[in-house]
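Have a look at the structure below, then the notes.
Shown here: the complex without one of its protein chains, the others still in place.
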Amino acid sequence: MEKVLAKKSFPQWVKILSSYKIFAPVEKENLWNYELIENPEKVNLDYLNTVLSPKKIIFPQREIYLEFSAENEDGLKVEEVLPDEKPSVIFGVRPCDAKSLTLTDKVFGGDFEDIYYWSRRKQMALVGLSCSTPPSPNCFCLTVDGSPFSKDGLDVIMTDLGDKYFIETLTKKGEQLVSTAKALFKTPTEKDKKDLLKIQQEAKKLIKRQVESIKKIPPKLKEMFDASLWDEESMSCIRCGICTYLCPTCHCFDINDEVDSHSPLKGKRIRTWDNCQFPDFTMHSSGHNPRPDKASRLRQRIMHKFQYFVERYKNYQCTGCGRCISQCPVGIDIIEVLDKVRDYGA
Amino acid sequence: MVNLEDLKKEASAVLKDEKVKYVIGYQKSSNGLMPAPVFINKPEDVEKLIWNPTCIHNLTRFLTDERQRKIKEKHPDERPVGLIVKGCDSRALVVLLQEKLISREDVYIIGVSCENAGVVDEKKLAKKFKDKKIERIEFDEKDNIVVTTKDGKTKMAASEILAERCLECKANFPVIYDVLLGEKTKRQPENPFQSLEKIESLSEKERWDFWKEQLSKCIRCYACRSVCPMCYCDECVVDTINFAVTADTTAEEKAQKIKWLEKSPVLSENFVYHFIRAIHLAGRCIDCAECERVCPLDIPIRFLNKKLEKAAKELFDYDAGFDPDHPSLVASFRDEDPEDFIR
Amino acid sequence: MMAEEFEPKIVAFLCKWCSSAGSDLAGVSRMQYPPNVVPIQVMCSGSVSPLYILSAFNKGADGVLVSGCHPGDCHYIKGNYYARRRIALVKQLLEYIGLEPQRFQMSWVSAAEGTKYTEIIKDFVQELKPLGPQTKLRRAQ
Partner (left out) sequence: MKRTGVFICHCGINIAGTVDVKKTAKDLSKHPGVVHSEEYVYMCSDPGQNLIIDAIKEKKLDNVVVACCSPTLHETTFRNTAKSAGINTFQCEIANIREQCSWVHKDMDKATEKAIKITKSAVERVRRNESLEPISIPVTRRALVIGGGIAGIQSALDMANSGFEVILVERSPSIGGHMIQLSETFPTLDCSQCILTPKMVEVSKHPKIKLMTYSEVQDISGYVGNFKVKILKKPTYVDPDKCTLCDECTKVCPVVVSNEFDIGLTGRRAIYIPFPQAIPATYTLDIKNCPGLLPIACGKCADVCEPEAIDYDMKPEIIEEEVGAIIVATGYDLYDKENLAEYGYGKYADVLDGLQFERLCSASGPTMGKVLRPSDHKEPKEVVFIQCAGSRDPELHCAYCSKICCMYTAKHAMLYKHHVHDGQAYIFYIDIRSGGKGYEEFVQRAVEEDSVLYLRGKVSKIFEEKGKIKVWGVDTLTGKDIEIDADMVVLATAMRPSKGAEELAKKLKIAMDKDGFLAEAHPKLRPVESVTSGLFLAGAAQAPKDIPEAVAQASGAAAKAIAILSQERLFHAPTVAKVNLNLCTGCEMCVHVCPYDAISLKDGKAEVNEVLCEGCGTCSATCLRAAIQVKNLTPLQVHEMIRTSLGG
């Protein structure tokens, strides 16, 4: 269904949803990040984009798998720790970030379902905020089958019409959210609908960055494993983990046992994010490292997003949010890299 | 005033007569205002070079990569690398020389003086100009900075948008170089540790609350250590996996690897990481503040290093990055070192 | 029933030749001090890495003591001078981030100073009790 919501009544909507856990972008020292909201008045959707995408809520950087202990004589005691999630709502999700969740869904779903991921995901309703103006100068969602109004992965999408939001519910969950607060919503006028269309057309024009004929890239990459391009493009890489940790679609993780006490044995098995840009990511205990240098790690990042993933899931593993470009300390620009891939040897 | 054309001339000269392998400098980046490092090996490419108050990176960082490349190569090209350095960067070079990581012959130093200015602080700029897109930003003769946006030029005293560390700079021109561009205008900040007072003046509890919040933000992307020219260890003591493993690494050596901290990005472990990094930079950090600049969560990492820089100065009269022949801070002592804290 | 008084956990790094010998002397002379300290004998105070100190706090120490020979008495001639400098830096930084200064202490204790060692431990424990457990740097469990 389609509705409109006066901006001033937005906090009330959030208040009415108080039976849910509410997450929304919060500003601290000019940085926006998703946080658990106690006070609905605090929710402010007048923001560009968050440093970390909602990925950090559904696939947290640290996840406890299980706890083990050998306190009693009869051997090791192991207890699985499952997240017990209340129904939650994330407000103000940018379409690109919502789309990225549809990608991680594929990874954590399929033949094997990752209970930790899904126990949160299933409880999660996403209320999106479309991008009337690009949240980042490096946005390029259009290139990767996205758009400032993409509905993928969202339950509700809101569009800023100045003094009100245009609200479209996209799923049962979404309708639920709206209907629980019927009174606040009005039916959109024809003008509202016109305004929406106008804003949408304008918005697309505002997105300046793109990769031309990206279709050529996946097949091209197939022949580029040994290309010298990777050395050239990775010269300035400092092997930090920003591009991947901030990426809404990167999903690699590591599993470690954290021992609190050795005698008696007591500890936790913990999953943490891992990062293909770190030298130890592929380090073998033998000392052999199949990806020994920056070049091979940059290649991996590009190949994974624009070839392996495409082959497997028929999607780019990138939603054009531009975080890796804006935050790279040395100005490595995935768009430029892709351009060079496309033109390589031509 | 450093003239870009002179800089290009110097660079192309050394490239022409093949004195250097390549020249590391700054170029325009696709990502808005801030430039990107560039590695130039053809004289004609010097046209890519730029020089303006956004040239913030400490390019000495890349000597570590060069060193590793050299170690791998069978017949390495022994020629030096051409390197564009500011005053602060040059002090980093001195530390690397002091620690024998590089030798003087490995690098041809093209020094550029910041004179009375320095480099800009992205955040200060963002505050001042909001979302107005900045087209150009340059020094003018009188140590002012001119910022050009679509609605024209704005002129302001350099100090207004200079990075904090530039306002506390101890070496506004290179302390070591093969060729120097710009004037050796000596400038001494009246208090090189001004910025610390903000936190020093807080109560113990307030200080802890501050750092607790800051260090809790850390996601351990390790950008701070990756960008640091002093963090050149192949394997950091806080890494839980052996990186530096070769055929002759013994099982014992692998087994010796200690888990000083867990991979979990929680306060206690983040603290161990940042504390050890700070301690290991004591007497070595030259305050290029790159660690702080690159942090995606804006953790004020610089303060930790700055605090120890202050301690080194006040307790041991030690200044990092000026004398390559002096033993390092923690590898030396004076009989009169203070011990009033010892029972 | 009365709530049990807080008993701080202290790790003490004692150099083999002076401080550990001094604490041995305290024992031989049957001096009494609180049992809160577990001594770890190292060869020289100069061998105490900042990592040790930090790790102790990370693993739940309420206080850490580093003790070596008096200046000039170092069995290894000058190890304690390097310790003095290194520890000063660690202390500065720990206090800067807001750890209570009482929690990390250094002392010179000679092989003859059993009494001094005893006094130091007594005072240390007394100073730590009012502070309660050290939770700032401790790994949550």
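Note that the chains take the letters A, B and C in the order they are written out, and that residue 1 is the start of every chain.
Everything that follows uses one rule, which is that contacts are C-beta pairs under 8 Å (C-beta built on N, C-alpha and C of every residue); 3 or more make two chains touch, one makes a residue touch a chain.
Just so we're clear, the structure is a prediction, and the values are computed from it rather than from any experiment.
**Student:** Among the chains in view, which touch the chain not shown?
**Tutor:** Every shown chain touched by the left-out chain: A, B, C.
**Student:** Could you tell which one of B:Met1, B:Leu101 or B:Leu202 touches the chain left off the display?
**Tutor:** Residue touching the absent chain, from the options given: B:Leu101.
**Student:** Using the touch definition from the top, which of B:Phe39, B:Phe173 or B:Tyr232 touches the missing chain?
**Tutor:** Per the contact definition at the top, the residue touching the missing chain is B:Tyr232.
**Student:** So which bits of chain C touch the chain we can't see?
**Tutor:** Contacting residues on chain C, toward the hidden partner: 7, 9, 11, 20-21, 23-28, 30-35, 38-44, 46-52, 55-56, 59-61, 72-79, 82-83, 86, 118.
**Student:** Please output the residues of chain A touching the missing chain, sorted low to high.
**Tutor:** 260-265
**Student:** Even though one chain is hidden, which residues of chain B still touch it in the full complex?
**Tutor:** Residue positions of chain B that touch the missing chain: 99-101, 232-237, 244-246, 248-249, 252-253, 255-258, 260, 280, 327-328, 330-332.
Simple rule for what comes next: only the chains that are shown with their structure count from here on.
**Student:** Rounded to the nearest whole Å, what is the centre-to-centre distance of chain A and chain B, using the mean of the C-alpha atoms as each centre?
**Tutor:** Distance between chain centres: 31 Å.
**Student:** Distance-wise, how many Å sit between the C-alpha centres of chain A and chain C, to the nearest whole number?
**Tutor:** It comes to 47 Å between the two C-alpha centres.
**Student:** So which bits of chain B are touching at least two other chains?
**Tutor:** Residues 262, 266 of chain B each touch two or more of the other chains.
**Student:** Mark out which residues of chain A touch at least two other chains, giving numbers and ranges.
**Tutor:** Residues of chain A touching two or more partner chains: there are none.
**Student:** Per the contact definition, I'd like the list of chain C residues that touch chain B in the complex.
**Tutor:** 50-51, 54-55, 58, 71, 78, 81-82, 84-93, 95-100, 105-108, 120, 136-140
**Student:** Would you tell me which residues of chain B are touching chain C in their complex?
**Tutor:** Residues 199-200, 204-212, 237, 260-262, 266-269, 271-272, 275-276, 278-279, 282, 304, 307-308, 311-312, 315-316, 329-333, 335, 337-339, 341-343 of chain B touch chain C in their complex.
**Student:** Would you pull the chain A residues touching chain B in the complex into a rising list?
**Tutor:** Touch list, chain A to chain B: 29-31, 51-52, 61-62, 137-138, 235-236, 238-242, 245-246, 254, 256, 258, 270, 272-273, 275, 278-280, 283, 285-287, 294, 325-333, 335-336.
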